[in-house]
Structure formats: C-alpha cells, structure tokens
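All protein chains but one are shown in place.
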Amino acid sequence: MDKDRNRVARSIDTAVLRDSQDEILKIEHVTMKFGGLIAVNDFSLSMKRGELVGLIGPNGAGKTTVFNVITGQYTPSDGRVLFDGDDITGLPPDIIVTRGIARTFQNVRLFNGLTVLDNVLVSYHSRIRSSFLEAVFRTKRHLEEEKAMRQNGIDLLRQVGLEHLANEEAGNLPYGQQRRLEIARALATSPKLLLLDEPAAGMNPEETRQLMKFIQDIRDKYALTILLIEHDMHVVMGICERIRVLDYGISIAEGSPVEIQHNQRVIQAYLGEEERAYA
Amino acid sequence: MKERNFRLNLALIVLIALSVWWAKDRLNPYILRVLNTAAIYIVAAVSYNLVNGVTGQFSLGPNAFMALGGFTVALLMLPLPQKEMVYFLQPLIWPFNSFSLPQWLFGLSLILAGLVATAGAFIVGVPCLRLRGDYLAIATFGFGEIVIVLANNAISITNGALGIKGIPEYSTLPWTVGCAVITVLFIRNLVNSSYGRAMKAIREDEVAAEAMGINLFRHKMLAFAVSAFFAGVSGGLLATLITTVSPSLFMFTMTFNLLIIIVLGGLGSITGSTVTAIIFAVLQELLREVEAPRTIGPIHIPGITGMRMIVFSIMLILLMLFYRRGLFGKGEASWDGLFALPGRVREFFERLRRKEVKSWTRTGIESHDQ
Partner (left out) sequence: MDLSTFIQQLLNGISLGGLYALIAIGYTMVYGILRLINFAHGDVFMLATYFAYYLVGIYMLPWWLGITLAVLLAALVGMSIDRVAYRPLRNAPRISALITAVGVSFLLENGGIVVLGARPKGFPRPEIMGKVYTLAGASIIGVSVWVPVLTLLILAALLFIVYRTKIGAAMRAVSTDMETTRLMGVDIDRVISFTFALGSALAAAGGIMWAFKFPQINPLMGILPGWKAFTAAVVGGIGNIIGAMLGGLVIGIVEIMIVAFLPWLSGYKDAFVFIILIAFLLFKPTGFLGEPLKEKV
C-alpha cells in the first residue's frame, strides 16, 4: 500500500513536469436524458494532460453514460465536450477515436471470432492509406502497410504480455486476459486519452494487483491521460490522483483519494446503495 | 511456406485451366450444363457470402442484382434481327434498338452488368446501411420484388413477362469457370486484407468496431457493392447460358438457393461456399429427377413439383437449428490444413486406440483391486 502511494506521488510529480496547465479534456454542463430518465445531469469535468482520474458512484449513477457521451456513442441532450480544444460533441465514435480518445467497455466487447492479433489490427485500419482495390490486387504499398501493421500489432502484444496468444481466438481467452486484450486494442488506436470502464470487474485480487501495475505502466509508456470507472475501491484509491463521485447523474464530490474516503456525502451515497440493496 | 502455398495455388489454377480446356468440347452437354451452373453459383454465392457471412449484414438481394445483370447482358448482346423479332408487343427503346455488341465484347458486357447491379446496390444500400437494424433485409427483399414488377411492366425494355429469347450462348466453360476463379480470388484477397478484417469486426460487434475507428457505413457499403457487382456478372453469365431471361428466372427462389449454399458451406467461408455451390448444382439436378413423374414397371408415380423447395427449406431450417457452423465454419480450407489432414487422421486413430487401451487397462486394475 505504501509503495503504491509513493508511486502515485511520483507520477503526480511527472505529470506536473509534463505540463500542469495543459487541459486535454473539458466536459461542460453535459446532460443526458433517456425519455423521462436523466442519466447524467449538468456534468462538468476537466482533465489535465497525464492525469489519472477516477469516476465512481453507485450502480446506475451514470458513469458509463458519461463515457458514451465522450466517445460519441450518445449525443448529449445538452452541454458540450471539448477535446484538445476542439468541440467534439455529437461527432460519430469512429471520428472521435481518430482524434485520440479510446475506450474499453464495461462488458468486454472483443471481436470474439477473430484472433487476438486481428483484434488489435482492426484498430490500425482507420489509418490505412491504400484503397480496397490496392488490397485486392496486393500492390506493393498495400503489402508494406499490412506488414508494418502486423509488426506493430505483434510489438504491442509483446508489450502487454499477450504475444504468445496472438493466434488464439479472442473469445477463448480467460476473462482476465480478455480485459487486457481490450485495453491493448484501445492502445492500438494511439490514444491520448484512455477511458477504462471497470477494468477490474470480475478479477481476483492477484489479477487486480497486476492490472493496477499494468495501468500505471501503460500510462507512463504511452504518455496517456486516463479516466477510470471502477467499483473496486482498492484500485481507485490505489492509482487515481483525483476522484469524482456521481450519484443519480449528479456530481456529489471531487477530491483526492483520502478526501473522498472521508467525505460524508459519498459515504451516504454508498450506504444508501447498501440500504437499497437490502431493502 | 508462403512461397509453397503460392505455388500450389498457381498449380491449382493451371490444373483448373487445363481441365476446362480439355472438358469444354469433350463432355456431353448435360454435364457441361451442370458444370456451368455450378460455376455461376460459385460467383453468386461467394459474393453473397461477403455480405451475409463476412460482414454479418442480412441481404436478400442477389436475385435482384442478378436480374439487373442478366437483363443488361441480354440487351447488349442480343443480335439486332433477334431484337426486332422478340419485341413484337412494344418496340425496344433507344439506344438498345440500334446496336448490339459483337461477341468479342462479351467480357465488357459482363463488366457493365456488374456495374448496373452495383448502381442498384447503392440505391438500396445508402438508405439502409447508415442505420442500425435489419432494414437491409426488408429493403433488399422489396427491391427484388420491385425489380420483378419493373421487368414485368417495362415492356419496351424487358419485353415483360415473355422475357427475352434467343440470347447467344456465350457462357462456355472457360467463361463461367474463369469468372468463378476471378471472383474467388478477388473476394479472398479482399477478405484477407485489412478491409476484410474491418468487415469481420463489424460482424462480430458493430459498437466495438465503430469505437475502434471503423466507419460502419463505408465498409458495409463496400461489401454490399462488391457483392452486387459479382451478382450482376453471374446474372449475365446465366442469361448467356440458358439463352433466355424473364422475370420469373430471377424470383426470390434464386436468393433462397444461394442462402442455402452459403449456410451449408459456413457463413463467412469462401472455400465453403465454393464447395457447396458445386454440391448444390449437382443436388438440384438429382432432385429434379425425383420431382419428375416416372413409371417403374406397372407403377406410375406422379411428379410432385415444389417438392425440391420443401426439401431445401427444411434443410435450411435444420441447418440453422442444429448445424449452424456449416461444413467449414468461418474458416477456410488451406493447403496447410490439407497437408496436415493425413497426420490428423492418424492422430485421431492413435488417440482412439490409446483411449481404448487405457479404458481397458483401467477396468483391468479395478477388477484386480476388487
């Protein structure tokens, strides 16, 4: 635990070194309604480059919906999302990802029938320059692109420790490795901002520990900014520098892990959930 | 390894070419007709599979695209005197009434057939493929019905329900098999490229594919348009094989047959569709025999028309319920797989024997313990 804290402190230092004033993501007054339900209500958040922020809250608080708004799955009913200074509100997901925001899904959504390597290679496709006819007639340019793509994919798999599984079908991997592959697939899009939706869900303590280390590693290696949804408080408190708490679509608190742990409203919200659960 | 596979593929193509060259004047017309039909089914089924199997979109359109291609080739290739004779209800419209392509431009007419079909694919695809959901199925089905309605009513182009007769018989074995080989190679290369990977990703999970930067509409449309192109070509080949086209030739039954072929071969498997297209062409002939009335000695069995389609629809339902992967699954037959086959068979028997031995010993031990 102590070691983890040190790590956090260190990475805060590096973040400060990088550029403390540089804002990468700015969400302004976003509201998302589904029919009568207000899933997210007047949500604002700004993230600095290199930050690792946690987004927590009871079930149904609207966390995943925030992700879906950022990545363009949903167009917000109100408010806007700025990324790197550009307004990206309402852009389709495939455009937003090329701008530099990648994500994982709460319920792992791999391309189950494809191999592990192919899962990663799909992410490179949007940057391909040769046309489909060049692909069909196997022009030199296309073959070179495919080769480079494949090499990058294998390198990436090696870095995340999945190289030995490159030719396995993704759907056949054990759960923990599926989660890891999903992160690798997101990394292959060369993101600046990575959104992780409950990456530790369903993992045992050992896998969780590895995951925490993994997240910190990739963040350093790829100079990522990370927004993380997680129910496992050990993970959230262990690696996040700043935590935002949502309840019924409304932000009820923000602060450092220690502050959040002692915040009355947060404790109330979670206790309330327990009561709801046992009611 | 790659080098070897390339050589083997080349050898296979040469072998096919040689057999075609040998067979085209020697086999009897009946067998030639079955072979030609099989090759045309390969063109249509492999391209259909690109949409339904590889990309996971449900199209019911091939009959419509084949109709577009078939009528295009008929209008281009039908000799002028024949045109005058056929269109006695209403004269053929300009410009088709004033020219007819010579035989050496048959290839061009096939390409034009493909392009007309592709244009049709855009009319249906652009509205449907931008949307989530199964609108493609209902719109392509409607398109098929509409193409037939148009073919029946636009008499000055299609000659209505009577159809166009006397199309020159240009679809010889070299043409049909040649087109089949080109189609298989084209679609194989596409599927094995980055574009094909994107299409498969869409089949596996649209939301995830889009989140990884795949433009859903563009890739679905690409698959759909390429597929329609080859469907159009196959329609053109069919027209010049049986020498007539009429609306009834391109009814939904055609699409249904192709659906069975791609399901039986394995949705997404090119080799699967190729193999089952051949099986289907033969099976269809055999079942035609079953349907025909016949007299065996004193017993007369009346033919039951429509029986074939009943057999095929039950087959399709059973396949989906109990054997969804089809013969080849999503995978492909490969040289590596083929060469590994004897080893795998040996291994299988080996294991069988070992298991036998093991269970036998275990029983032995157990009885000993007692």
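Each chain gets a letter, A and B, in the order it is written, and its residues are counted from 1.
Everything below uses one rule, namely that contacts are C-beta pairs under 8 Å (C-beta built on N, C-alpha and C of every residue); 3 or more make two chains touch, one makes a residue touch a chain.
What you are looking at is a predicted structure, and each value in this text was computed from that prediction instead of being measured.
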item	value
Touch partners, limited to displayed chains, of the chain removed from view	A, B
Which of B:Q90, B:Q103, B:S248 or B:S313 contacts the chain that the document leaves out	B:S313
Hidden partner chain, touching residue among A:F34, A:Y175 or A:Y222	A:F34
Touch criterion as defined above, residue of A:F43, A:F83 or A:F105 at the omitted chain	A:F105
Interface with the unshown chain - residue positions in chain A	34-35, 64, 68, 73-74, 105
Absent chain, residues of chain B that touch it	52, 56, 58, 60, 123-124, 126-128, 131-135, 137-139, 141-143, 145-146, 149-150, 152-153, 207, 252, 256, 259, 263, 267, 304-307, 309-310, 312-314, 316-317, 320-321, 324
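Basically, only the chains that are shown with their structure count from here on.
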item	value
Touch list for chain A against partner chain B, complex	71, 73, 92-94, 97-98, 102-103, 105, 109-114, 118, 121-128, 132, 135-138, 142, 145-146, 149, 185-186, 188-189
Sites on chain B touched by chain A in the complex	186, 189-190, 193-198, 200-201, 203-205, 207-216, 222, 226, 330
